[in-house]
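Note that this complex is displayed minus one protein chain, with the remaining chains in position.
Let's look at chain A:
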């Protein structure tokens, strides 16, 4: 019970463990009625909604809200009232005179502590663990403590109270954290602070001292307090600890002059001679080479614990040691990631070991400086120079930063993070050092570095802003807002100013806010909420003074950007599919990532898949993708999460975009980050990316209100079976087919949800993670290894449920496998689908067989070559099975051969087709011979059908006599069968008689041929009498043939009447039927034309041939060989008629 509830909750996006659910339910029972947070927060009568949502919201813990603040979900909040959002700016001017009216363009604001983004991110915990090797204790001979055990032992032995002492075991190393505090490092102040906190918490160091490092002047120097630029100046030698027990850890971005000119080299050499030394590179590793701290991987071998890095033995990982030498004192360069730090910590702490470590590459000549000095001259020119020198991403980032400047470093980082990939912190550094920004605080020394404000000149700003659309800026602000909302209470803070009528400070109201804070968030930040209406007119985000028209937002919109929801959705985002969330998609939740790899997430799937959250995303080119990431699962079980992603990616790769979405990207790193897999978004209209995402089976059924048109059902059936057959041919078993896993476009069907698929007969170890309803999985199948037959079961269950319009187990109300009464669908097809639900997997048809069945039922073009190959594989498999157990598999095998033979024939592969047909006959004969009754069902019927088929194939191969023998035998069987059961076998008999008649005519036995076809016509007429709803196409076919036979005997008048009747029947067929038999229709038209022309009625003949062409055109005259033949024949008749007409005129 509990499992089912948690599963339902997980599927609706609320991941709860059992304990959490139980807690929530316990609380719900304890809460006094009408006093739950939800009840209080909604004014509407909460009786019903409360009952529904109590488990979610009433338990503050269960709701996962880290606060007591009942924060309604964004969507709900917007519909409930008029939530106001207040602009958040990075800087403000304190108002000099409180009584004076605020100058135009300025509004009051109050300071808040806005949450910052963490620099170490989710790796914090593991980073802490990676430092464990350093947590060693060593006896300190200077301090003694009582050794309790030995004292007790001594007293017990001697009886004399005496004490035994031992050296205190103290922590091993002291840490000197040296923070490069040059101006570019204000961006990394938070990193330095995080590293410090991490080191202090690690419990590994005797003490942690922090120094500032000045690398901007020629000789590096230390200060006692970083970023303050005052305090005592120390020489770097102050950190040289002769005992070797001080670990020097430098945090830097390698921009300072001293990193390039050798100044820092000398310093680190000195430190590296005394004790362990390392550098933490703040920049992403791709940029290391362009800074003063480049690195190369070397193989490092140590011989003792700790000790100066100079003692390290460094060799090239590949080349022999005498070829390459490492000439300087090695200094490892670390990225602030758990993996890098763990390697290093292990090497430092182990008594001897070897590892590959990036070492500071001093031999590298200093590459060109990234600083572009653009202070002088025209701002536009400076921007131009920046644009040339900087990367495209940096330029875009600069525009986004300029839009919200003046900024403080945390805001710059937030904007960069919101923009996401492909921008990274390196691009931010390009912007920061690009010469366009200048500090605003002359007295900066007094402020904390994360309070320092930077700005662009007005000219530079307006040039930069022209590079991005206002919509993009809005989107970034929204992304920043989401990040801030998600981080409240869980992150370090930085000061910012939020527009508020009570404020004493003033902010520029020109719309430079980097985020918008809602009242709920403000309350948590200690700002009282005022009336709902924002008092500040800053929400009008027009920037008239910058000469930009922002027509899409509306200059007169003073109500508030957030409030004008209509304007936002209809005008601003009308072309942004992610904002106008399509059906089934909702806005991202605060805990959702904003970016995964190069994909920016736009929406999350409303119908949650358990554990795998699906997002709608977009890459830098605007390609819409669906990204699936096991976010909640990852935090609990990263290994499973990665395995799921890998399996899904493997399957998508194998499917190569057919029958499944095309793989766009995957990330399953062994450490560190959330794994994800991105696939091309499947759109409703084929390749039209502007159409909404394709619906799944469930949605389709809803759209059609439970009844699906036959044509659509056949198309979906064909697409689904083709996709499954393809997967089986490529060694995959989907294993989790369900309505939501089947996406339907207007062209094909794509399967999704491959995360637990069986690859190469190896079942996924995590099937229990994504449980499947047993509606689509035969109970006995779930226990053992999954086979393609399990998928076939699911396909059958799915399609039958789909057809019945109810997502329930189709067996539930049809305990007998009676075919569903569905007028549109051929009973044969229904029977085939029911066979998919056989308990014995071996008795189920193969997926390839299903493809054939659907292809046949939909009368469409013959299956393509790939499908034939799939069936061929199936045939081989079934042949082996049948050899072992003919009674079980024989019938299935014979039918498969039959299908196979037809498919081969449609490909023009006559010999193979013939062989298959012959084998089918043989198998059927063998089966029948085992029966007592020579007409035992269903073997005799199958034998008759296969004989008839064999005769057709023989005829095609030009082996007329054998063909005649076969069809005669078939006719004999059918005659008896028809006698026993007219309803079931009349049609078969009629078709065989047609065939027999053709063969006899071919052998010149015209009268026998006529006799046969006349019997066929009689059968047709009797069928039409018995069943008025019968379609009559077989009668028409027989009549056409009768016409031919009569023509052979030169009984023209009778022939004309027969064919004319056939044409009439064809013409009256309902359009779907007509489409199925269009070739026969065209043929009868042609025949009648010839007959009429012979009778001298040229005009009518020409009209009929043209009608034949019309039929050809309507049904796509290309395709199979038969169609081509008919087309050719029509053409010949027409030219012959035109010739006749011309000659008639000539006379």
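Observations, loosely collected:
Rule of thumb we're sticking to: a contact is a pair of C-beta atoms (placed from the backbone, for glycine too) under 8 Å apart; a residue touches a chain by one contact, two chains touch by 3 or more; residues count from 1.
As a working rule, contacts and distances are computed from a predicted model.
The chain absent from the displayed complex carries the UniProt protein name "MoxR family ATPase", chosen from "MoxR family ATPase", "Multiple sugar transport system permease protein", "Peptidoglycan-associated lipoprotein" or "ABC transporter".
Screening A:136, A:225 or A:328 against the full complex identifies A:225 as the residue touching the chain left out. Note on the undisplayed chain: of the listed residues A:9, A:134, A:176 or A:210, the one touching it is A:210.
Interface note: of A:151, A:350 or A:691, the residue touching the hidden chain in the full complex is A:151.
Only one of A:438, A:636 or A:831 touches the chain withheld from this view, namely A:636. Only one of A:23, A:261 or A:926 touches the absent chain when the whole complex is considered: A:23. Looking at A:218, A:528 or A:1096, the residue that reaches the missing chain in the full complex is A:528. Contact residues of chain A toward the unshown chain are 17, 19-20, 23, 26-27, 30, 37, 59-61, 66-70, 94, 110-113, 118, 122, 124-125, 128-129, 132, 146, 148, 151-152, 155-156, 159, 161, 163, 177, 179, 181, 189, 192-193, 196-197, 200-203, 210, 225-228, 448-449, 451, 488-493, 495-496, 502, 504-505, 523-528, 635-636.
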